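Before I ask anything, here is the structure I am working with.
With one protein chain withheld, the remaining protein chains of the complex are depicted in position.
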Amino acid sequence: MIDLLLIFISTLLINNLVLSSFLGICPFLGVSGKIESAFGMGMAVTFVMTLATSIGWLIYHLILVKFGLLYLEYVVFILVIASLVQMVEMFIRKFSTNLYQSLGIFLPLITTNCAILGAALFMVSRNYNFLESVVFGFSGGLGFSLVLLIMAGIREELIYADIPKAFKGASLTLITAGLLALIFMGFSGLISA
Amino acid sequence: MKEVLKITGVLTSICIICVFLLSFVYGIAVEKIEINKQKRVEDAIINLAPNAEKIEKVKIDNETIYNLFNNKGKIFGYAFIAEGQGYQGKIKMLSVIDVSLKKLHGIEVVESIETPGLGAKIKDDPFKTQFININISKDIECLKDDPKNDNQIKSITGATVSSRAVTNILNKKINIIKNLVNKK
Partner (left out) sequence: MKEFIKGLWHEHPVFRQLLGMCPTLAVTTSALNGISMGLSVVFVLFFSSLVVSLIKKIVPPQVRIAVYTVIIATFVTIVDIFLQAVFPDISMALGPFIPLIIVNCIILGRCEAFVSKHSLSDSLQDALGMGLGFTWGVFLLGSIRELFGDGSILGFRILSSNYNPLIVMILPAGAFIVLGFLVAIMNSLEK
């Protein structure tokens, strides 16, 4: 139990996928303009990531390892993720038109959200068991949402800042992300081995 | 209905073609990859124990150890691979334990993705050399200050987690190896 808690906290804060492994930067830069869309995107990613690590774990250990097909790892994971995203898209379209309208264009982007593939690959390379993988996927998604929300909050304020023209837009976002990464480094003492 | 068939058909056939292509490429390369892996292990062993004349790979109870023979044909040590979780990801290292099971000949990090400039220093000299001839009658201890006993090492400044990971992974494996050798 304590192991699971450690994985949860370290994935959420210390080894945050966005700020320390550079995963999911594209949606991080693209969707972090408004808190509302950041929240929706974060939830969608958390959902897909939890499912992707769980299903990915089952396929990896029950099929790929058993039949010695490890070199198909990437192809299989990406297929799992693509089909999950498709499912989520259909699901949201059916049940929440509002959410679909604000998230619609971002959903296909989740397929290419490296955070999800990255999480699936980390789970394999860190030898997590099934339960740990589920927790890892879930906390990875939450960590992504957390950083996305913080970023959106900062950017909503930054619109009013007076900055040199060349720094406007992506440049400022990147530098803010850098400062945020520095802040998150402070969490690294939270858990000692 | 026709639409569904077409979609499934295209997706399935693309997947099948890709899988065939991959298994073909993998089939050609697999031998070379194995040789590379083998060579990396052997290079690391020679580095740690230059007087190894012959290396013999044996498997006991699912653990692989390498018996190292000197030029008189006598076993003088055992090499083994230890791996576990570091700060960023897996750390995999090779180490040679003396036949007396009292000291290490050193360690060599074969695989790690620790932070460059900090944790990645576990691969480099000031840290690595501390393990040469270290006493392993007791568990190796990782200190923040300068070591006092011959079973202690000093951790890398700013990378205590990586340093501790190395000693923890080693201690665990050394105990397994000791048991195996004693049983044999």
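First chain written, first letter: the chains are A and B, and each begins at residue 1.
The rule is simple: a residue touches a chain if its C-beta (ideal position, glycine included) is under 8 Å from a C-beta of that chain, and two chains touch if they have at least 3 such contacts.
Since the structure is predicted, the reported quantities are computational estimates derived from the model, not experimental observations.
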Among A:58, A:87, A:170 or A:190, choose the residue that contacts the chain missing from this document, as touch is defined above.
A:170
Of the listed residues B:25, B:58, B:75 or B:132, which contacts the missing chain in the full complex?
B:25
In the complete complex, which positions of subunit B touch the hidden chain?
3, 6-7, 10-11, 14-15, 18, 21-22, 25-26, 29, 32-33, 36, 40, 89, 111, 113, 115-118, 158
List the subunit A residues touching the unshown chain?
19-26, 29, 71-75, 78-79, 82-83, 86, 108-109, 111-114, 117-118, 121, 125, 164-175, 177-179, 181-182, 185
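The working rule: only the chains that are shown with their structure count from here on.
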So in the complex, which bits of subunit B are touching subunit A?
15, 18-19, 22-23, 26, 85, 88-90, 160-161, 164-165, 168
Which of the residues in subunit A come into contact with subunit B in the complex?
15, 20-21, 71-72, 75, 79, 122, 125-127, 188, 192-193
